[in-house]
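Removed: one protein chain of the complex. Kept in place: all other protein chains.
Naming follows writing order (A, B and C), and every chain is counted from residue 1.
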Amino acid sequence: MQPEKQWRKKSFKQRLALKSSLAKETLSEFLGTCIMIVLGCGCVAQAILSRGRFGGIVTVNVGFAMAVTMAIYVTGGVSGGHINPAVSFAMCLFGRMKWFKFPFYVGAQFLGAFVGSAILFGIYYDGIMSFAGGKLLIVGENATAPIFATYPAPYLSLANAFADQVMSTMFLLLVVFALFDSKNWGVPKGLEPVAIGLLIIVLSSSMGLNCGCAMNPARDLSPRLFTALAGWGFDVFRVGNNFWWIPVVAPMVGAAIGGLVYILLIEIHHPSPNPDFEAEAPEDKLEKHELSVVM
Amino acid sequence: MQPEKQWRKKSFKQRLALKSSLAKETLSEFLGTCIMIVLGCGCVAQAILSRGRFGGIVTVNVGFAMAVTMAIYVTGGVSGGHINPAVSFAMCLFGRMKWFKFPFYVGAQFLGAFVGSAILFGIYYDGIMSFAGGKLLIVGENATAPIFATYPAPYLSLANAFADQVMSTMFLLLVVFALFDSKNWGVPKGLEPVAIGLLIIVLSSSMGLNCGCAMNPARDLSPRLFTALAGWGFDVFRVGNNFWWIPVVAPMVGAAIGGLVYILLIEIHHPSPNPDFEAEAPEDKLEKHELSVVM
Amino acid sequence: MQPEKQWRKKSFKQRLALKSSLAKETLSEFLGTCIMIVLGCGCVAQAILSRGRFGGIVTVNVGFAMAVTMAIYVTGGVSGGHINPAVSFAMCLFGRMKWFKFPFYVGAQFLGAFVGSAILFGIYYDGIMSFAGGKLLIVGENATAPIFATYPAPYLSLANAFADQVMSTMFLLLVVFALFDSKNWGVPKGLEPVAIGLLIIVLSSSMGLNCGCAMNPARDLSPRLFTALAGWGFDVFRVGNNFWWIPVVAPMVGAAIGGLVYILLIEIHHPSPNPDFEAEAPEDKLEKHELSVVM
Partner (left out) sequence: MQPEKQWRKKSFKQRLALKSSLAKETLSEFLGTCIMIVLGCGCVAQAILSRGRFGGIVTVNVGFAMAVTMAIYVTGGVSGGHINPAVSFAMCLFGRMKWFKFPFYVGAQFLGAFVGSAILFGIYYDGIMSFAGGKLLIVGENATAPIFATYPAPYLSLANAFADQVMSTMFLLLVVFALFDSKNWGVPKGLEPVAIGLLIIVLSSSMGLNCGCAMNPARDLSPRLFTALAGWGFDVFRVGNNFWWIPVVAPMVGAAIGGLVYILLIEIHHPSPNPDFEAEAPEDKLEKHELSVVM
């Protein structure tokens, strides 16, 4: 290879490579959320479109959890693998991420989930179109809208739905904070995504009945918007007494509470290695910051 | 930030942070047992309330096991993650924990399980209330009490139930002692909670039929008491020929036997690094102590 | 504690502790095989006695596999966790264990499986007795003998059964040899028992239909003998055209082939660190030994 050509190649690669750390992280969150939606909602699609023959609660819960695990492996080293605005919110709130990154992360997550929905729609286009004789239904036994977004059980009131999403996201963040707390038991380096996957399995097995355990505004709102535009119509926002905003707002509340509960009940009580210099120690910054949130 | 304000913040945090190791551990056991009940019994709730559509033996067994795993990750670094009076009993009996901590651990576990039951009841309030037309039933196909506590199979005698709980808790402790025995094969650091989860999967898959494989007084008695108070009535203590005391007493017996079997058949025979000074070696204390229990 | 008392305690412990390495290993194999049968066959018991309500192919396959995993964690550090005469046979055949230990290991495994069967029978006594109106049946939909031993599918010839057990044990040993080959990919230290569990899951999911995928003489013959004595009668040896000897003999053949295939296709071709001194190198002994078996 001649030096001239080599120089051009290199400059081309340099032009492609992102200098900005924030740009990389935004791209990473976009890709991760997209993967989670295609593979995760894909498990729901397979269960619904086969009417339970090639999928059910086990493949959906395990499959969606492993979709999260794989999305974190793809993005974790670049952007931390949040793939969830509620997680990014808790990270900012408790000083684990700077606030100026928040809109970029969240925007990428919503966009990634929308693109992921479109890809999944493409992959299962023939299946969805032949499922209900070409009709795209939102409720009933031939409904295909639940492939993409979550819908509440018939018995569920809005208040109970809100509590459900707050509590499930609270437990999600509480345990995630524990999994990454190096002063607690600790998951071996490199296996955190698998541990989070196991956590998603138990959460979706225990709190999936009321309203599908979204625990993630991007995972729910973007696919819902996609279905509204792709032919299911804007009733996807109206059914369940305008249920759509619950999995958008409640997870943010739950994430804040979950992080706070972990910090107040566990993290704050870890022995300081050197209590005299605590105020100056860098690890103290987080705890101060988090306290200033509540008081 | 001014020094003055910083000083106040610090002192505030210092006021919150628990100085006493025992207080921290008690709080940790409370939180861990609460998490286990919400997420673990939540899997039973999802299976029962959906009449098997969104849960079954696989999601319950895997989900409950992962609830235990996650509860240990949250609490293990602080209190060892017992979340079970039978485990704490065995730890004290064989010298792994001091006896004066025992009542604090057990009290926290019972309280945590009670609070967890209440949280779960709140999350599934609409579901439970609509399941049997507003009735809270203890037995029969519309029963919701088994969401919280365990009940024996119709064919089971009290003697067989007692033996079942003794044997299952015996195997639980026997294997737990092996998983933490550094002179045996050994689980990689940080993966013990997952190994315990896998153990719970096989125990609930093999010994769950007789009477639900509680293996834990706090996991069973506190939720039972909660149901008695929350509307199911005190028949929850009477059904199954006053079955309620079996999962309270038998696991304590089984835990003692399990630890003893492991020590007598495996641990005691590990080669001593220096047999001459054995009596003075600190690791010998445990074995002496445990022998003094039996003889 | 007075020195006098301390001295007596110590001598008592010393009397209990086994000096002989072989005695320890024999005890360990006994315990491990016993655990595997109670927990593993327990999963079959739960599935059969609940007529599929609280167990099925998933809980049986995953549960039995995790029973093997836990049995290896309990015994691995002492005796290697064979819990299977076919594994011990392959280990001796290819120089991984001395032949004089073989009868002790195998005897302990058969005895452990027999005692495990008795314990399981005790735990599920009420369930087994009430399942078919007090009758202990070997075949048919009310059969309880398959809880303990394996029985062939109706379509299966003896020749196909023999081939099935040879091939499944061959793949078992082939992969086990790979998992422990430090010059191959390698499982992280401490996770080998879990990897073997995952291997058992795929083997029982792919080769369980013909005749139950015993792959282990002790796991099959001892429980069968137990059922013969415990009330099912000696027809347990006669059904399936005297099928009983297939899972006893074929796994020994398969284990030998499996180890040989791995060594011939993979292990023998690993680059020697120093080919000149190969003949004297201790790791060469194994390969020489194994070749002398075949030629």
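The criterion applied here is as follows: a residue touches a chain if its C-beta (ideal position, glycine included) is under 8 Å from a C-beta of that chain, and two chains touch if they have at least 3 such contacts.
Note that the structure is a prediction, hence the values are computed from the model and not measured.
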Omitted chain: which shown chains does it touch?
-> A, C
Cross-chain touch to the chain not pictured, restricted to C:92, C:163 or C:257, is C:163
Out of C:174, C:218 or C:252, which touches the unshown chain?
-> C:174
Pick out which of C:149, C:207 or C:221 touches the chain that's been left out of the picture.
-> C:207
Name, in rising order, the residues on chain C that touch the hidden chain in the full complex.
-> 57-58, 61, 153, 155-157, 160, 163-164, 167-168, 171, 174-175, 178-179, 181, 183-188, 191, 195, 198-199, 201-203, 205-210, 261-262, 264-266, 268-270, 278-279, 287-288, 291-292, 295
On chain A, what residues meet the omitted chain?
-> 6-7, 9-10, 12-13, 16-18, 24, 27-28, 31, 35, 38-43, 45-46, 49-50, 53-56, 58-60, 62-64, 66-67, 69-70, 72-78, 81, 119, 122-127, 129-130, 188-194, 197
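Please note the rule applied: only the chains that are shown with their structure count from here on.
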Degree value of the rotation bringing chain B onto chain C, based on Cα positions, nearest 5 = 90
Considering only mean CA positions as chain centres, point out the chain farthest from chain A.
-> C
With centres defined as CA means, the chain nearest the overall centre is B
So what's the Cα centroid distance for chain B and chain C, whole Å?
-> 30
Rounded Å distance between chain A and chain C, as computed from the means of their C-alpha atoms = 42
For chain B, which residues are shared contacts with two or more other chains?
-> 58, 188, 191
